[in-house]
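Let's turn to chain A:
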Amino acid sequence: MVDKNQFLEAMRNRIGSIIDKKGRLYFELADEQLSEVARYLFRTMGCRLSTATAMETYHGLEVLYHFSHDATGQYYCPRVIITDKNAPRVTSITPIVPGAEWIEREMAELWGIRFEGHPGPEKLLTRRHPGRLDRPLRLRRQP
Partner candidate 1 sequence: MSGSIIVQLLLFPGFLFSAGLGLMAGWLDRKVSARFQYRVGPPLFQNFNDVFKLMGKETILPKSGLPWLFTAAPVVALAMLSVVATLVGGALFFGRGAGGDLVVVIYLLMIYSVAVVLGGAATGNVFSSLGAGREIKLLLADELAFLLVCLVPVIRSGYSLELDRILAAQAEHGVFLGSISGVLAFVVGLLSVQAKMALPPFHIAEAETEIVGGPLMEYGGPLLAFWKIAQFMMYAVFPFLLILLFWGGFNLRGMGWLGAAGKYLLIVVVMIIIKNTNPRLRTDTALAFFWKLAAPLALAAVVLAVLGV
Partner candidate 2 sequence: MGWYNKRLAKSLWVFHVSASPCNNCDIEILDLLTPRFDVERFGIKLVGSVRQADVLLVSGVINQKVAPYIRRLYEQAPRPVFVVGVGTCPTSGCCFKESYNIVPRREEIIPIDLYIPGCPPKPEAMIDGIVRLIGVLRG
């Protein structure tokens, strides 16, 4: 069984600053490292992707993935920070974690983030929607 320290050891070169709380591990990483870390978490450690959260701060957009290691109750949360607010893009992890398909589609339509390499980048909630929802969860909507 791989525990938190082994994970940190293996991924030392790939991840940035770490917030370590009781049972939750939040860490920043660059977009290029996301696939590798996700593969390690999902395939090697057998984590389950709970969900992903996108959010907007004054500095940019963030995508925060929540991987749950069910055997220990530990959460691993890789965070990707996107500074380009106009054309945000992140690498999709759906090819690695099939369960990420819906949440990535949802983030794409509610936040306007493009997920590169997503197998079915269709809208999730607003297909056949009569109105136009323009990234409703963003703080300041772009014109």
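Keep in mind how these were chosen: all candidates are chains of the complex that A comes from, given by their letters.
FYI, contacts are C-beta pairs under 8 Å (C-beta built on N, C-alpha and C of every residue); 3 or more make two chains touch, one makes a residue touch a chain; residues count from 1.
In this text the structure is predicted, and so the values were computed from the model without any measurement.
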Answering which of 1 or 2 touches chain A in this complex, the right candidate is 2
The residues of chain A that touch candidate 2 in their complex are 125-126, 128-131, 133, 136
